[in-house]
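Only a single protein chain was left out; the remaining protein chains are all shown in position.
Note that the chains take the letters A and B in the order they are written out, and that residue 1 is the start of every chain.
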Amino acid sequence: MTAWGRFISENRGPLLVTPALAVLVLMNIFPLLWSFGLSFFKYRANRLQEPEFIWFKNYFKVLTDDRVWNRFQTTAMVVSIDVLLQLIVGFLLALMFEKQFPGRRVLLMLVLTPMMLSFVAVGAFFRYYYEPTFGLLSQAIKSITGEPFILLASPAGAIAGIIFADVWMWSPFVMLLVLAGLVSVPKHLYEAAEIDRTSWWRRFWTITFPYIRGLLLLAILFRTIEAFKLFDIVFLITEGGPGTSTETIAVYVYRVAFQYFKTSQSAALGYILLFVVIVLTNLYLYFVRRRAEEN
Amino acid sequence: MKLRITRSLALLAGAAAFLGAAAFGSIASAKDITINMAVPDWPPTRIMQDLANKHYKAPSGNNVKLVLDFIPWPNYYEKLAASLTSGEEKYQMAVSDSQWLGANIEGGYYLKLNKFIDADPELQAVFKDLHPNLVASYSTYPHKSDNYYGFPQMPDVLIAYYRKDLFCNADEQAAFKGKYGYDLPCDPQAMNNTDWDMINDFGEFFRRGSGDTLAGETLTDDFYGIAYQAGIGYDFNTMQINGFIWQHGAGIWDETKEPDGKALGVVNSDKAVAAFEHYLSLLQHMPPVVKTGTMDIFKVDELFRESKVAWIIQWIGFGESALSPDTSKVYDKVDFAMMPGLRADDGSIIRWSNIGGQPFVLTTWNSDEVTQEALDFCKWWLTSGTQTMFAKAGGQSGLRSVHTTEEYKTYRPWNHAFGPSLDWQKDVWHIPEFFELLVQQQQEFDKAITGQISAKEAMDHIAQFQDELLREAGRIE
Partner (left out) sequence: MARRRREIGKAGWGRTAMSAVISFIYFFPVLWIILTAFKTHTDALAIPPKFLFTPTLENFANVFSRAYQRGGEEIDTHFDLFFFNSIFIAGTSVLLALAVGTLAAYAFSRFPLRGNDTYMFIVLTTRMLPPIIVIIPIFLMFRVTGMSGTYAGIILLYAAFNLPFTIWMMKSFFDEIPPEVEDAARMDGSSEFKVFFKICLPLVKAGLAATAVFGLILTWNEFLFALLLTGMQTRTVPVAMAQTIGGDIGVRWGLLAAIETLFLIPVVLVTFLLQNQLLRGVTFGTIRR
């Protein structure tokens, strides 16, 4: 083996990872670090003043702002309900498609289409579905009660409306991942279980679950991360209203960054958000690893 | 940090351009100059592109190409703000909402025009001819100072759209007179003379349920009397509420009185609270979507075009789609009048309203040559000939020599309301902090509109917030 060849075989890992890391560093890490640095300055991107180093003042300011805490509470509620429902719906859909039946391929496509839609269309049409005069939901209810149904009039209704749209759009994502795991469970394991007359729950937990665990984790991880970034649906359906009741942290970050142009403060807020998400996702990973070790 | 890069790059680019110009300047006498302009994608800018393509020849003899980057309205602000702040220096001109002036001037993006105006009698004539309220709103920063930055591209005001088939219907007129004791206004002249009390009557009178009769026809769905903007997005309730505030003799925080102008006690004065309560009191006659606090100008427009409401307040910019059979179910049943106001003791109507529309501006990073070409374009745009063509195609002109002519009123059915309305226009803040003021105010108004808090609470919150923010910014002492 030549020296070159040895070098390659000894450093296979780093070499294979390098192109991916290069792209990530260029397009993702650099901007991240840039805004991290910025979060210690007093700086607005649309002002001529030079940035001024102010240590942790931005973080202090953000963390003592009632608005921020309020938006975090809204986000926590939306994210937890949203992801939980996506998991349940996605899982049920996956169970539905687990078995072979005629038309399965076409029906599966029908269920997959929501997540292929553009936010602009989903936002505009869901706003229309919920709208009391023309909307389908209101029309359907009005034909029974005689009164228009105004879903978005109350904070609770508005949150429900947003979660419903997001769950509808992204449960297929969970479904697809779970399904990929489900169909890979070898049939002979089920046959054996059938002979043993084990309960459905036990069969699921001991046979099925190990096969979907990894992909399920991936689904939770990515849906949680995405849910924290929930922006377009909110902005297009309720614009954060009524009042501020559906203003998620992502919407608030957008306002601070691009409407108020408090560039460095938005960076600080972004990093606090990043910290929260990292802690949360690490908790997931910890629990899953522990379960994996138990098995 | 960013700025230094910006400046050095600008220097480099400038040097390169200079070298390029020196090398090629002697070869070709007529130069190709491209002016990139960021514009929102809608008819007033499409018409401008069309007119420029067909009729504009640069007086300098250069081949000037006007390239408009048509950006959808919903995201226009982000795209423009990102482009300006990033320092990519992509656009030589831009259409800008008047509220954005302060932020983008403080950022150093919009070019101050005074020295060009001082040197150019033609431009001076243009500014003399423009309606002073338009100059104040679209050109000046600080607001109402003598520093000029913009030219009107599409001036716009709020007016009333109404269903003439309903208001002029004999049965409805008789019923209305019987109930309220005065005539239901029918033609635009009569409709010009309406106050909010009458609007309240319209709202109550034209509210019908499915199965009721409206102008001789049996309805199959609910019908509503009136609608105006009450949406949380952007400025979609402030624009209407400000009108009420000014009409009631109250005020918003006055940036021209900085640093002595107060927010506390002004913004939440008894009169301002009464004005907001007045605004809220009319909402009960509006379509149910108003209860969600998302009845923005687009929803109002849709409800009207779909024949769900008899009378609305809307920007003139929406007029064409109300009259087009392709988009409107009531295209042949619409007429227009001035926005109503508050009846004064002497019987006259106080009509203060918030101005809409957009100026266009020049950016600061252009060579003198490009700046001159851009100014020449503005001058061409603001000649009475071009403005007349624009108005005939559906735009509005801010030139008094154009919009006060009798002929102007014949171009489009709403034009009669445009000129007189201009006298009653004021504008919301132009300071760089305007967006933060606006968002908080929109949200508090929205809470009151959706019944979460009272008018008084909303105004108190707003005044408190503005006081804190403006003190921190050094604008209130």
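Assume a residue touches a chain if its C-beta (ideal position, glycine included) is under 8 Å from a C-beta of that chain, and two chains touch if they have at least 3 such contacts.
What you are looking at is a predicted structure, and each value in this text was computed from that prediction instead of being measured.
Trainee: Looking beyond the chains shown, say which of A:L107, A:A156 or A:L283 touches the absent one.
Mentor: For the chain that is not drawn, the touching residue is A:L107.
Trainee: Have a look at B:N63, B:T256 or B:S324 and name the one touching the chain we're not showing.
Mentor: B:S324
Trainee: Just name the one of B:A82, B:A170 or B:A344 that touches the chain not displayed here.
Mentor: If we include the chain that is not displayed, B:A82 is the one touching it.
Trainee: What chain A residues would touch the chain not displayed?
Mentor: 9, 12-17, 19-21, 23-24, 26-32, 34-35, 45, 93, 96-97, 99-105, 107-121, 124-126, 128-129, 133-134, 136, 139, 143, 168, 173, 176-177, 179-187, 190-191, 194, 211, 214-215, 218, 221-222, 225, 228-229, 231-232, 250, 253-254, 257-258, 263, 266-267, 270, 273-274, 277-278, 281-282, 285
Trainee: In terms of residues, what is the contact footprint of the unshown chain on chain B?
Mentor: Chain B touches the missing chain through residues 2, 5, 9, 40-43, 46-47, 50, 67, 69-70, 72-75, 78-79, 82-83, 85-88, 90, 220-221, 298-299, 301-302, 305-306, 317-318, 320-321, 323-324, 326-327, 329, 393-394.
In the analysis below, only the chains that are shown with their structure count from here on.
Trainee: Measure off the straight-line distance from the CA centroid of chain A to the CA centroid of chain B, and report it in whole Å.
Mentor: Centre separation, chain A to chain B: 38 Å.
Trainee: Under the definition above, what is the set of chain B residues touching chain A in their complex?
Mentor: 1-3, 78, 81-82, 84-85, 103-104, 106-109, 222, 231-233, 287-289, 291-294, 299, 302-303, 306, 308, 432-433, 435-436, 439, 443-444, 446-447, 449-450, 452-453
Trainee: With touch defined as at the start, can you tell me which chain A residues reach chain B in the complex?
Mentor: Contacts found on chain A: 45-48, 50-51, 127, 131-134, 148, 150-155, 158, 238-244, 247, 255, 258-261.
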